[in-house]
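Working notes for the structure below.
Apart from one protein chain that is not included, each protein chain of the complex appears where it belongs.
Should a chain be cited, it is by its letter among A, B and C, assigned in written order, with residues numbered from 1 in that chain.
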Amino acid sequence: MGLLHNLGTVCILLGIPFFISGTIGLLRFPDIYTRLHALTKADNVGLGFVVLGLSLQADGWHTVARLLLIWLLVLIASSASCHLVARAALRKKIEPWSRP
Amino acid sequence: MMDAMGIFDMVLALALPWLGWRLLASPDLFRAMVLFISLGLLMALTWVRLQAPDVALAEAAIGAGLTGALFLSALRRLERLSEAERRLAFAGKREEEDEIPPERHRRAKPVAYGLALLLLAVFVLLLAWSLAQTPAGGGLGPAVGEQLGQSGVRSEVTAVLLNFRGYDTLLEVMVLFLAALGVWSLTRVRLPLQDEEPGPVLATLVRLLAPLMIMVAGYLVWIGGSRAGGAFQGGAVLAAAGVLLLLANVTVVRQIPAALLRWGLALGPLLFLLTAVVCVAAGGNLLEYPPQRAGAWILLIESASAVSIGVTLAALYAGGRPPEPPAQDRGGEQGPGRDADADAGGRQ
Amino acid sequence: MNTLLFYDFSGLALLAIGLHGLIRSSHPLRKILAANLMTSGVFLIMISGARGTGQTMIDPVPHAMVLTGIVVSVSTTAVALVLVCLVQETTNRALLWQKRKREKWGRTDG
Partner (left out) sequence: MADAAFWAICLVVAPLFFAISSFVRGGLAHVFGPLAAWLNALAVLGLTVSFARSGPLRYAIGGWQLPLGINFRIDGLCVLMLAMTAVTGLAVSMYALGYFSLRIGSARQMSRHEQQRLFFWPLWLLLWAGLNGLYLSSDLFNIYVTLEITGLAAVSLTALSGKPAARLAALRYLLVSLLGSCSYLLGVALLYRCYGILDMAALSRLVSPGPLLWCGLALLTAGLLLKTALFPLHFWLPPAHANALAPVSAILSGLVVKASFYLLLRLWGEVFAQVLPPAAYVLLGALGCGAVLWGAAQALLQKRLKMLIAYSTVAQLGYLFIALPLIRLDPGPAARQAVVLLILSHACAKSAMFMAAGSIFLKAGHDRIADLAGIKEVLPVSSFAFVLAGVSLMGFPPSGGFVGKWLLLGVSLAGGQWWWGMMLVTGSLLAAGYVYRVASRLLVFKAPFFSRRQAIPPVMEWSAVLLAVLAMLLGLLAGSPLELLAAGNQVFSPAGLEVLR
């Protein structure tokens, strides 16, 4: 396999810790806002790396374009849903957590 | 590598029932529903692992997404109801019979319960044992492979769904139609679905995504002929667009005339049925497409069905027949939904 | 160990859990959730059987059947959920199977 393929693998491997840390944040953080923060931020970077890695390994522009589209859609969806969840939480008068 | 996948399979296979248990055991219904949606997504992953991409797509869109949305909206409706009740202080006046706590059910007849549980366990173990015992049966895989060339499509699942067993699918489209009919017969929808304003982000999102989703739906129907995809998957994506539009309370959606909606629901079933009849009129059997044009006919049926499936699923989400225009509303007469409220109010 | 059998057992477990929940839960929404779990279990058994037939080729017939099943199940779920909401609205009752004295005597519709 060529250099590009290896580079792609490295990128994908780089993306994994972000996902893991995002998930840990989702599970361990104290309140809904911090959890949202952890999830969306870390996962978006993680996904970025994975998409980058897969694009490097892709066998044509079609695939790359599709991967980029997926990335874009996930970005839009996650930021919008993050916003909506946070707004709903604020509406319900859930106080943001502060260090006790 | 195989081993790694084996472990993955094992974890997945264990996670599914665990999640199922958790969701039924959780006292909070909202949490249960969120777990249900995540279970649906894990199921979709399982379908991919079991090499059933068509099913995975349908599961993710319909099984997890739309069913989950249905559950959540039902829960919200119930919660809103109980809140209203509290506000009106009905709760104190309810009859005693209504106040029996669930615990009474739980504790009833522990012996019978234990016995039933034992019976269930025995039967499940028996099933498991017999599943493990069975030799691999024939299956219709080879038969499908042989006839695939004559089906007019290249995807095996689509060939089974729309050609070899097209009659099943015809009836299935009818089931969906029937569900919409049933829901419409029960009650009338109350728009907007959300109490609060949708807000700029949701509105923008919907404006961005809705056209894209319609395009994706078309793509899924088109690609269904050769790969994973088809009317149901495409229809589900259309329905998702519809649900978003409903949630964002877009004016256009509210102003769709009821007659047009009826036609939208009926288009797929009607066209499918007419195609079946045309096949008979052309001298073949029911649903026997002319061999050269089978592909085109299937695409036609699938496109119409996808539209209807989308409309139907979105209508199911809306949860009732469209409100009649005020001009036709006769004063003092109410639909069943409103009657029901009057009934509940009249009781105390 | 055959991994397919794992999925079979997983499906069976889902089925059993769903059945248990369907009978034991008191809230109708949870009952419907449980029924959905049951059908998911059945689908899992069907699909894992489609690959377990031993041939290299996958049997697409169960796939088509499960697709049909998913659509049927969403249809019934939708009707059930609307019914639950309506029952709740008219009777204020969260408990579905509760006997009520008046039911025997109450007016019916001709």
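Quick note on the criterion: contacts are C-beta pairs under 8 Å (C-beta built on N, C-alpha and C of every residue); 3 or more make two chains touch, one makes a residue touch a chain.
Quick caveat, the model's predicted, so the values are computed rather than measured.
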**Neighbouring shown chains of the undisplayed chain, as defined at the top** = B, C
**Request:** Can you work out which residue in B:Arg22, B:Arg76, B:Arg227 or B:Arg262 touches the chain that's missing from view?
**Result:** B:Arg262
**Asked** Of B:Ala15, B:Leu45 or B:Leu127, which one is in contact with the hidden chain?
**Response** B:Leu127
**Request:** For the chain that's not shown, point to the residue among B:Gly6, B:Gly182 or B:Gly199 touching it.
**Result:** B:Gly182
**Asked** Which parts of chain C are in contact with the chain that was left out?
**Response** 15, 19, 22, 28, 31-32, 35, 38-39, 42, 45-46, 49, 52-53, 61-62, 65, 68-69, 72, 75-76, 79-80, 83-84, 86-87, 90-91, 96-97, 103-110
**Asked** Of the residues in chain B, which ones touch the absent chain?
**Response** 123, 126-127, 129-131, 133-134, 137-140, 143-144, 147, 163-168, 171-172, 174-175, 177-179, 181-182, 184-186, 262-263, 265-266, 269-270, 273, 276-277, 280, 284-289, 330, 333-336, 339-340, 343
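What we mean here is this: only the chains that are shown with their structure count from here on.
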**Graph class of chain-chain contacts, one of line, ring, star, complete, other** = line
**Fill in**
Contact-count maximum falls on chain pair B-C
**Message:** On a C-alpha centroid basis, what's the spacing between chain A and chain C, in Å?
**Reply:** 33
**Prompt:** How many angstrom between the C-alpha centroids of chain C and chain B?
**Reply:** 12
**Complete:** chain A to chain B, mean C-alpha position gap in Å, rounds to 28
**Request:** For chain C, write out the residues touching at least two other chains, lowest number first.
**Result:** none
**Fill in**
In their shared complex, chain C is touched by residues of chain B numbered 6, 9-10, 12-14, 16-17, 20-21, 23-24, 29, 32-33, 36, 39-40, 43, 46-47, 50-52, 54-55, 58-59, 62-63, 66-67, 70-71, 74-75, 77-78, 81, 85, 90, 94, 97-98, 100, 102, 105-106, 116-117, 120-121, 124, 127-128, 131-132, 136-142, 144-145, 156-157, 159-161, 165, 168-169, 172, 175-176, 178-179, 182-183, 186-187, 232, 309, 313, 316-317, 319-320, 336-337, 340-341, 343-344
**Asked** Any idea which chain A residues touch chain B in the complex?
**Response** 73, 76, 80, 83-84, 87, 91
**Fill in**
Per the touch rule above, chain C residues touching chain B in the complex are 3, 5-10, 12-21, 23-27, 29-30, 32-34, 36-37, 40, 43-45, 47-48, 50-55, 57-61, 63-68, 70-79, 81-86, 88-95, 97-98, 100-101
